[in-house]
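Here the complex is missing a single protein chain, while all its other protein chains stay put.
Up next is subunit A:
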Amino acid sequence: MNDFGLILIGLILCTTTISSLQCNHLPLQQRKVIENSLQLLDKMGKKFPQQCLREEMSFRFPEQVLKLGQREAVKMAIEEIFHHIFYIFSKNLTLAAWDGTALEQFQNGLYQQIEQLEACVIKKQTHYFQKKEVNRLKLKKYFQKIDCFLKDKQHNLCSWEISRAEMRRCLQLIDKVVRRLNN
């Protein structure tokens, strides 16, 4: 982090007011959101189409981001992943032809978690910033790859199905980590 960034942090810390929000329910809610999201991901579409197997892509999710060494960093990584998934599923889904209701519930659930954490993030920002950021950048690269893949394939059915399978894998990983985090 260079000096400019540090000054920015300092300014933010000075000017933002600390709110006394109720944030205790976020870990419990997070677990529920992950459970629900996995169910809805399955519900919104059918089984992975055979014809899309040829186009299978290897995105290589950076698993070290979820290593349990630093709890706060892992929690923030999970919240960032929610942001990225929410973004991806807001794109043009007409060719995917998925269940609209399940999709809406999926997005709405993710968004609720994102919004509530935003309100509480003021308390957490100092922790996150001081950690090594390489992993965060790797995470961004991973989602950038998926975004580019979807754009290149013009958001066709197979690209969506592959992305959905990838997000499912991602959420399952997070689910495991979250269970261990809270035990």
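Here, contacts are C-beta pairs under 8 Å (C-beta built on N, C-alpha and C of every residue); 3 or more make two chains touch, one makes a residue touch a chain; residues count from 1.
Rule of thumb we're sticking to: contacts and distances are computed from a predicted model.
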According to its UniProt record, what is the protein name of the omitted chain, chosen from "Radial spoke head 3", "glutathione transferase", "Interferon alpha and beta receptor subunit 1" or "Vacuolar fusion protein MON1 homolog"? "Interferon alpha and beta receptor subunit 1"
One chain isn't shown here. Among A:L53, A:L68, A:A97 or A:L137, which residue touches it? A:L137
One chain isn't shown here. Among A:D42, A:E63, A:E104 or A:D152, which residue touches it? A:E104
Name every residue on subunit A in touch with the hidden partner chain. 1-2, 4-5, 8-9, 11-12, 22, 24-25, 27-29, 32-33, 36, 76, 79-80, 83-84, 86-87, 90, 101, 104-105, 107-113, 115-116, 118, 121, 125, 128-129, 133-134, 137-138, 140-141, 143-144, 147
